[in-house]
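Data block below; observations after.
Only a portion of the chains appears, each positioned as in the full assembly.
Order of writing sets the chain letters: A and B. Residues in each chain are counted from 1.
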Amino acid sequence: MPGFDKVVNSYEEAMQGLEDDMTIIAGGFGLCGIPEGCIAQIKKMGTKGLTIVSNNCGVDGFGLGILLEDKQVKKMISSYVGENALFMQQLLDGELEVELTPQGTLAEKMRAAGAGIPAFYTATGYGTLVGEGKDVREFDGRKYILEESIKGDFAIVKGWKADRYGNVIYRHTAQNFNPMAATAGKITVVEVEEIVEPGELDPTQIHTPGIYVDRLIQGTFEKRIEQRTVRDA
Amino acid sequence: MALSREQMAMRVARELQDGYYVNLGIGIPTLVANYIPDGMEVMLQSENGLLGMGQFPTEDEIDADMINAGKQTVTAITGASIFSSAESFAMIRGGHVDLTVLGAFEVDVEGNIASYMIPGKLVKGMGGAMDLVAGADNIFVLMTHASKHGESKLLTKCTLPLTGAGCIKKVLTDLAYLEIEDGKFHLKERAPGVSVEEIIEKTAGELVVPAEVPEMTF
């Protein structure tokens, strides 16, 4: 079924159409399950003025952090940005905006965008800075704020395996934000460790059905570990 | 004497019940896992998407794709489940987690909590903390009773940006265990050897002190 073959053969092709001032939704939590190849390609392209929606912004010199080096990022929408000195510097210098968003709300905003839900109510953030200026409504005696969905011009996603039709599975906790990100891009690019033939993945065990995926590429991954914690054997 | 970090963890561990799903925040809350009573089982939820977090891996087991919410490498117990962040916060926001233990900078008599941001200092973000305090019915806040300079952290009104409004009912400090009800702190237990007077002195928000305040034992 060639019409459903999502495989592209280069990151140039994978990120084709990315332009200045676009919004990118990125999967990953910390450095776990991040689309390393797409991020490297964005750096290479030098695209500027980007709004990036991602739980974190990598670390200095790795992950999304490398996009700060050439000041490609205008705004980050994240829940936690604490691991990155360059980030803090650019934030303090006013070169970078940040919109802090609770982690669960961020995940739900991505899911909602993909699911045709323009907004939802959540108790998270009511009465805090996050709730300021947002609609408040009471249900069953409790107050909730209205949060809007968030869609990207691109979504960049890291999977483990995918078939050519773009059916993706994730490995362990590298799943994190990736399945929601995959639904929320006008163009969704998925990079995986292994591309398999259709039929090799169990249909009932697909995490991201191919309908959400526009381009699929096989990459190689450093998978840097942020907090290496071990116990004695 | 004020409770040690370990004693604080031990005291919280007494709140556990067999079959509890528990989310433990970074820092002292993490230590609670070391004091699960014998014959009791709890399952740890890590908000990045893991239910049934196990111990740290050995060097051989280490896997970059297997981390917890603190971004530490971990393992999963037998019978664990691993899922997306949306599913993870569905569990949290939906009230399915039985006990949430987390740290704070300040709490106040209205059950407000400030734990993620000190304006003028570095702004790191709330991560999952706002969802955790909004979603759970049963939250234990762990913190020192006063700052190093002796300023109370149990206030009439939080001074720092809030993590959540009106969601805290139980606070364990190094000096006391208190519950929040009707706009007041209620002193329930004191640390061994800590006087009621010291607790009164270090509690800025209105405090209800019963005739008898039991001393914790360890």
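Keep this in mind: a residue touches a chain if its C-beta (ideal position, glycine included) is under 8 Å from a C-beta of that chain, and two chains touch if they have at least 3 such contacts.
Since this is a predicted model, take the numbers as computed values, not measurements.
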* To do: Jot down the chain formula for the full complex, using the labels you see.
  => A x2, B x2
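As a convention for this text, only the chains that are shown with their structure count from here on.
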* Centroid spacing, where centroids are CA-atom means, of chain A and chain B in whole angstrom -> 29
* If you look only at chain B, which of its residues touch chain A in the complex? -> 46-50, 55-60, 62-68, 70-74, 76, 82-86, 88-89, 92-93, 112, 117, 122-131, 134-135, 161-166
* Could you pull out which chain A residues touch chain B in their complex? => 29-33, 55, 78-82, 88, 91, 98, 100, 102-108, 110-111, 122-130, 160, 171-180, 207, 223-233
